[in-house]
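Only one protein chain is missing from this complex, and each of the others stays in its spot.
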Amino acid sequence: MAEQSCAALLLPVVGNLSGAAAGAAASFICGRFENITAQFEAVSAQLTDTASAVDTTYLLFSAYLVFSMQLGFAMLCAGSVRAKNTMNIMLTNVLDAAAGGIFYYLFGFAFAFGSPSNGFIGRHFFGLKGVPAPGYDYAYFLYQWAFAIAAAGITSGSIAERTQFVAYLIYSSFLTGFVYPVVSHWFWSADGWASAFRTDDLLFRSGAIDFAGSGVVHMVGGIAGFWGALIEGPRIGRFDHSGRAVTLRGHSASLVVLGTFLLWFGWYGFNPGSFLTILKSYGPSGSINGQWSAVGRTAVTTTLAGCAAALTTLFGKRLLSGHWNVTDVCNGLLGGFAAITAGCSVVEPWAAIICGVVAAGVLIGCNKLAEKFRFDDPLEAAQLHGGCGTWGLIFTALFAKERYVNEVYPGHPGRPYGLFMGGGGRLLAAQLVQILVIAGWVSATMGPLFLLLRRFGLLRISDDDEMAGMDLTRHGGFAYVYHDDDSPGDGAAGFKHKSAVSRWSSP
Amino acid sequence: MAEQSCAALLLPVVGNLSGAAAGAAASFICGRFENITTQFEAVSAQLTDTASAVDTTYLLFSAYLVFSMQLGFAMLCAGSVRAKNTMNIMLTNVLDAAAGGIFYYLFGFAFAFGSPSNGFIGRHFFGLKGVPAPGYDYAYFLYQWAFAIAAAGITSGSIAERTQFVAYLIYSSFLTGFVYPVVSHWFWSADGWASAFRTDDLLFRSGAIDFAGSGVVHMVGGIAGFWGALIEGPRIGRFDHSGRAVTLRGHSASLVVLGTFLLWFGWYGFNPGSFLTILKSYGPSGSINGQWSAVGRTAVTTTLAGCAAALTTLFGKRLLSGHWNVTDVCNGLLGGFAAITAGCSVVEPWAAIICGVVAAGVLIGCNKLAEKFRFDDPLEAAQLHGGCGTWGLIFTALFAKERYVNEVYPGHPGRPYGLFMGGGGRLLAAQLVQILVIAGWVSATMGPLFLLLRRFGLLRISDDDEMAGMDLTRHGGFAYVYHDDDSPGDGAAGFKHKSAVSRVELTTAGNGRP
Partner (left out) sequence: MAEQSCAALLLPVVGNLSGAAAGAAASFICGRFENITTQFEAVSAQLTDTASAVDTTYLLFSAYLVFSMQLGFAMLCAGSVRAKNTMNIMLTNVLDAAAGGIFYYLFGFAFAFGSPSNGFIGRHFFGLKGVPAPGYDYAYFLYQWAFAIAAAGITSGSIAERTQFVAYLIYSSFLTGFVYPVVSHWFWSADGWASAFRTDDLLFRSGAIDFAGSGVVHMVGGIAGFWGALIEGPRIGRFDHSGRAVTLRGHSASLVVLGTFLLWFGWYGFNPGSFLTILKSYGPSGSINGQWSAVGRTAVTTTLAGCAAALTTLFGKRLLSGHWNVTDVCNGLLGGFAAITAGCSVVEPWAAIICGVVAAGVLIGCNKLAEKFRFDDPLEAAQLHGGCGTWGLIFTALFAKERYVNEVYPGHPGRPYGLFMGGGGRLLAAQLVQILVIAGWVSATMGPLFLLLRRFGLLRISDDDEMAGMDLTRHGGFAYVYHDDDSPGDGAAGFKHKSAVSRVELTTAGNGRP
C-alpha cells in the first residue's frame, strides 16, 4: 500500500524528466521509506520482546520470593509449637507446597484463571493445556501457585498440635484445589463477578479492590483455620480447670524470628509482585511516572505498615503484659503486613502507617476475644490473618487514593475510591460485600468438611497421642536429638526424650 | 556508500532544474536518510545494551539464588548429622564456598570454559585474565562458581561424621579445582566433545543434553561421595553386631526442613537460570514465544517434579515404614529436583511429574540397596544425587520434546529428541555415554585419591574421636550451649556436654592413651 502510493505520488513529478534515472530516483526514495517502515516494525517487535523479558524476569523473581514465604511459614510454625509436634507441623508445610503444586497444576489454576469463563469459576487451562497464551504464561502460573500454597499454610497453623495427619491431607487438598481457587477467580480473574479488573459491569461500578489478597488469601486461610480450631477445641492444658488461659509456649523463639523475617522478605514478592509487570508507563512515555514507581511505592507502603504495627504491638504489649516480647512483636508485624496487602498499591505511605497501627490493635483485640471465648489457635492465625485481613479490606475502602486507583485499575475514569479521600462509599460497599462473601463461602465449604471429619473420627488425635506428641506417635520420632545415647548399638530408635518414651509406652 | 549512491541517483533528476536549489534538495533528502540510518544504528545499539542489562540482571540474581543453595546444604547437612559433629560439617560447607571461590577463580573456570580450546579441557581465563570477552562476562563466572561449589557440597554430605578435616581440604580442592571443571567442559562448553552446544561434529549427531547438571553436578558429587563413603566404611554403630541397620538420627529436623526449602528456593536459580539469558525470541519477534516463556516453563517443570517426588515418597514410606516422615519427604523432594535438572528445559510439565514419581522410587530403591550392602551415607547423598541424577539423564533421553529441544539447542534442525516422543534412540545413546563417562572419570580420579588418603592415614578419624564427636576434638567445642554453667569464671572452655567431656576423658584413660 505505502509503496504504491509513494510511487504514484512521486513518479508524475520526476516522470517528466529523463525516464530511467527518474524511475530509479523514485524507486530509491520509496524503497528507503519502505525499508525504514520495516526497520521500525523490527524495533517495535524487539521492544515487545524486551518488555516480555523484563516483565517475566520481574514476575519470576517475585514468584521465587513468594515461594520463600513457605519456608517462612514452616519456620514460624515449627518455632511456635512445642518440640514434640515439630515434625508434624513442618511436614504439613512441606506438603502444602508439594501437594499444592500438583493440585494447582491439575485443576486449581484452571478454576481460578481459566479464561474465558463465567463469573463464578474458570474452566480452561486444566493441566496447563493451552498455556502459554497471551497474558497466561508459565511464570504467571508459578506466581499464582505460590499464592495458593500460602493460604493452606495459614490454616495449618490454626489447628496445629492436635489434628490427625489424614485430616490435614483432606482439608488441605480441598482448600488449595477448590475453595481458594474459586475465591481468587471471583476477585482477581478478569471474568470474576466482583473483580476490579472486569472490563464492564463492575460490582457497584467499582469492584472490590483486593490487590494482593488480604481477603483472597489471608481471610480465606484465617477463616478456614477459625472453623478448624473451633470444631477441634483447645489443646489439652490450654485452659486450666478454672478456665484461665495457660500459655503453651512454642519451643524456639529463634525459629519464630527466622520465619517472621523470611515472611517479610517474601512479602516483597507478594505485594509489589502482584503488579505482574513492571514495564508500563503511566504518564507520557519517557517520563518518570510508570509502574516501576508504583511497584517501589507498594514496597514502601508494605514496609511501613509492618513497621508501624510492630512498634504499636511492642509498646501496647509492654503496657498490657509488662515485658518486651519478641514473638508478640513478630505477630504484630505480620498482622500489619496482612492488613496492608489489600490496599498496598493504592494508598499513600502515610496511610500505610495508620493501617499498621490499627492492625496491631485489631490483633490484640482479637486475641483478647479468643482468650475470653476459650478459642485456641496455636499461631494466632485466625486472629491475625482473619482479623487483620478484614481490617485491610475496610482500610482500602477508606484510604485508596484517586490517582493511584486509576493508574493501577485503568480504563474506568471516575471510578470510586477511598471514603476518607473523598471518593464516596461505593468502594466501601464493594469491600463489605467481599468480606461477607468470603466469610460465607469459606464457612459454607470448610465448616461442614471439618464437621464431617469429626463425625468420622478423623479430625482430632487421641489424648494420649496429644500428651506424648505427634512426632513420637505418628512421625517416627522427635525432631531434635541434642543428647546422644552414647550407645548407638543398643536400639534402633535413638530417641531423645527418654521420659516421654517411657510415659507413652506405659499406658 | 549509501550517501554516495543516494546523491548519484537523485542528482540527475533534480540536476536539470535550478542548480543550487536542486543540490540543496538532493543533499537534504540524502542527509535525512543518512541521519535516519544513524538513528537506527543508535537504537539498535541501545537495544543491545538493554539486552545486556536485562540478561545480566537475570543471570546475576539467578547466581545469587544458586549461591543460597550453599546455605541450604549447610543447614541440611547440619541437621542431618548428630549434634556432636555439627561444627565440622558446617565448616566444610563454608569452606566449599570459600576455597571454591579462590580455586575456581585461579584455574577452575579456565579449565571449564576457557575458549577456544580442545574438547577435553579449557586453557584460557586463568585468574579471569581476558574477562570480559564476548559471551564471557563476570556474571557468568559467578554463576558457574555457584555451580562448582554445589558439587563439592554434595560429596561432603556422604562422608560426614567420620572424615579428617585435612582429607576434606584435599579432596574438596581437587574436586572443585579439577575433576568438576573438566566434566563441565565436556558437556557445557561449546568446545566440549560431548556438548549439545557444539557448532558441528555432535556426539551421535546429538550431543548429551544435560541442561542444568543432573550429570555434571549431581552425578559428579554423588559418585565422588560414593567412593568416599565406601572407602571410609560406615560410621560406628550404623550397623549392629548382627549387621542390622541402626538409624543414627540427625540432631535437628528443623534444620533439615530449613535446608530443604532453601535448596528448593535456590533451585529456581539452578534450573531456569541455566538459560543464562532471558531476552531471546523463539518465534517471530514480538510474539509471546521466547526464552522468557521457556524459563517460566522450566521453573514449572522443576516445581512439579519435586512435588511429585515428595508425594510419592510420603505415601511410599508410609506403606514401608508406617509413619509419615518429614525428613524422608525432604529427601524425596530433593531427589525429584536432582532428576529433573537434566531435562527441565526440554520436557512438558506432565512429563516432569513422571520424572518425579520415578525419582522417588529410584531413591527408595537405592537406599534399600545401600542398607543391604552396609553402605553408610549420612545424608543419602550418593543415592540421592548419584541415583536420581542418573535417572534424570535417562529420563531426558525418553521424554525430550522436539520443539523444545530445537528451541533450546538451536542450529541443528532434525536433531534427535526423546525416544518416547518419537525422536529415536540417538539421544539415549548420547546420554548413556555421558553416564558411563562421568562414572568412569570420577571413579578414576576420586577413587585413587581416597585410597591414597587412607594409605597415609589421613582419611578417617580415630574411634575415640568419632565417639566423642569431632566438634569437641577438632573444632574447639560443641555447636550448642543451651544450658549455662552459671559459673563462667571457673574455666576457659564452657563446654556444654559435661557428661560427654568426662566420658571422653574416661574413654581415653581406659585406652591407656593420653
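Just so it is clear, A and B label the chains in written order, and each chain counts residues from 1 on its own.
Following the convention adopted for this analysis, a contact is a pair of C-beta atoms (placed from the backbone, for glycine too) under 8 Å apart; a residue touches a chain by one contact, two chains touch by 3 or more.
Quick caveat: nothing in here was measured; it's all calculated off a predicted structure.
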Self-check item: Residue among A:177, A:272 or A:335 touching the omitted chain
Solution: A:272
Quiz item: Which listed residue, A:150, A:208 or A:308, touches the chain dropped from view?
Solution: A:308
Quiz prompt | Residues in chain B touching the chain absent from view | solution = 14, 17-18, 21-22, 24-25, 28-29, 32, 36, 39, 42-50, 52-57, 60-61, 63-64, 67-68, 70-71, 74-75, 78, 86-87, 90-91, 93-95, 97-102, 105, 127-128, 132-134, 137-142, 145, 165, 252, 255, 258, 474-477, 479-484, 486, 488-489, 491-494
Self-check item: In chain A, positions touching the absent partner
Solution: 6, 9-10, 12-13, 16, 29, 33, 36, 40, 43-44, 47, 50-51, 54-55, 57-58, 61, 65, 82-84, 236-238, 240-241, 244, 246-254, 257-258, 260-262, 264-265, 268, 272, 278-281, 284-286, 288-293, 295-297, 299-300, 303-304, 306-308, 310-311, 314, 321, 323-326, 329-330, 333, 349-350, 353, 467, 480, 482, 497, 499-500, 503
